[in-house]
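Certain chains of the assembly are absent from this excerpt, and the rest are unmoved.
Lettered A and B in written order, each chain numbered from 1.
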Amino acid sequence: MLRLLRYGMMGLWWFGLVLAVQAQEVRQEIRFPDLPGYRTLVCDFHMHTVFSDGSVWPPIRAKEAWRQGVHVIAITDHIEYQPHKDDLPTKHNRPYELLTGESASRDILLIRGAEITRDTPPGHFNALFLKDAAALDQPDLMEVFRRAIEQGAFLFWNHPGWQGPEKGKWGDVQTALYEKKWLHGIEICNGESYYEEAHGWALEKNLTMVGNTDIHEPDLKKQNTAADHRTCTLVFAKEKTLPAVEEALRAGRTLVWYKDQLIGREEWLRPMFDASVEVLPPHLRVKNAVFVHIRNRSEVNIQLERTGGSGPAKLVLPAGTVSLVKIGAADPTKPIQLEYTAVNFLVAPKKALTVTLTIPGKE
Amino acid sequence: MLRLLRYGMMGLWWFGLVLAVQAQEVRQEIRFPDLPGYRTLVCDFHMHTVFSDGSVWPPIRAKEAWRQGVHVIAITDHIEYQPHKDDLPTKHNRPYELLTGESASRDILLIRGAEITRDTPPGHFNALFLKDAAALDQPDLMEVFRRAIEQGAFLFWNHPGWQGPEKGKWGDVQTALYEKKWLHGIEICNGESYYEEAHGWALEKNLTMVGNTDIHEPDLKKQNTAADHRTCTLVFAKEKTLPAVEEALRAGRTLVWYKDQLIGREEWLRPMFDASVEVLPPHLRVKNAVFVHIRNRSEVNIQLERTGGSGPAKLVLPAGTVSLVKIGAADPTKPIQLEYTAVNFLVAPKKALTVTLTIPGKE
């Protein structure tokens, strides 16, 4: 049957775009707490459609994102690579245009972007917040960057280690962009990959860290969980608007959610840990121990290893649960400090966040 | 190996009881919102152990309850039926005693109870908040009730329709108890069963409605979800203490969570619905429609059927999700009233709660 007819009375016109929303659809929210002063937005800044080498019609990207609880997406088809163009002639702005209706009806913030796609080195770069993606279809690479920046683009280097650490080196083009202040961010994670060297460059050169799916095929996940989720970027924005997302990206207020890890600057990892983990006061004090409940409000199974003298050697706080922990204490009426390393909160390559959990004493 | 040794340093003494808590265990909370002025406590007032005809050692009941997010349990072994007594001699107060340590370490409120077990009619009755269960081991039934009430028991009639509606009739014993004001509640749900006639008696005679597992075997569930959960009672208590639970039971502030339904007095179903369902303001108004998100904070997949003129004919709001709904509106800037029946919120036999959802207009 015809999809349009199938939805019957649901097909409405809005700024000339058909919104094919069914009567009701269901979304699973992603549970990361907001930070003091900021709203936590789940963002994916890198994805493809049939208009370059992806395999879905553009609105599917908004449906997938919405269903999974993602708040912000950027559509970034390749400028230079259009393997379907014999069937589907190149139109650099069409994927964005075809996505606006579906995004609006689902309250997804949609960023017009493009992937500048050259042999490695120098590799690929995403330009976000474009006004006209077609303007980037130019033979001269530095001219492409110039036109992107001219439009106010936020520019990041994609999957630096994709073709191996040898090919994915920081090169002349990166240096040129960096010196012109045209390079603003770097993908430290892309899909299934984490680029440790790029993580170091991000810290050293003060680039905003992002992690994205770079998805080409349909996304089968119904929701994002610790065991199976999109690689994505948590952005700490003043509000849920595109200007606020851009401001936060330029200010570097991001964490990357990659596999069962959070990666980013300690400046943002620490408040995320503090907002996620709550130690409840002891509900039972016995001769040599106290019993406490510890809640984890995040989507990460937080893994802790003891560095101090109190508490179990290891603790795993599964995402969205409460753990019961028995803590030995010579005097169970006194406050207890638990010193741990949060091994899957990564503040630098091979370096995890150190944390202290405090158990209050008896009043 | 020995269980005690296995837990190594975790074995501690508390009031003479061994607490065999492992270093860390995980609990899934049950998401029903609190009501204004009351805390929502998940309670199960009917369960068995090896000390009558159950098949677990008592502390297992606290572990199961804790793991599943239950807050309050009553241990109610049969007084008159002890099929294991040749191996395990009758001791009516032992199951409670053996459970106190495990309950305390997990912050589970534990009620000393017993099941008064006679042929039907009159059937079985649970007495909660006992001081000495052994005092109920008496041949004369009314004397048993007298001794329970003397101890301050809250008494309810169990599984009224268990052996069929003919056997499970309201009889002389029920009338005698009711007239003495010794009968305070009634199980309208027990395990897999709902007793419609008993539901009517509860309303007619103002008895507190309870629903319980009556569990005998180990409970395999890791958590309680809409698709698979214990039959249990939501109690709206002033705080999480045993006296507050008792006060709420005597005041009739309960709902029964049975399969994918909530059953109880409209007085408590309505605030539960209101606390569970949040209609967010429209994020998009188009020519003939508005798009809204509706959040369901409860563990029930709320099923709505339209009774008024606006909104989809049916809506299902899955537990713990956000739904996207498109609502036709001649003037999308004006407020909209959605009239529905919440078919799985049961205020009386075969009668569901009517609700109104309001979508705010454009300011």
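The criterion applied here is as follows: a residue touches a chain if its C-beta (ideal position, glycine included) is under 8 Å from a C-beta of that chain, and two chains touch if they have at least 3 such contacts.
Computed from a prediction, not measured in an experiment: that's the story for all the values here.
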item	value
Oligomeric state of the whole complex, in copies, if 2 are shown	4
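The criterion applied here is as follows: only the chains that are shown with their structure count from here on.
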item	value
Cα superposition of chain A on its sequence copy chain B - rotation in ° rounded to nearest 5	180
Cα-centroid distance, chain A relative to chain B, in whole angstrom	40
Residue ranges of chain B in contact with chain A within the complex	9-10, 12-14, 19, 21, 23-29, 66, 104-107, 283-284, 286-289, 291, 293, 312, 315-316, 318, 321-326, 328
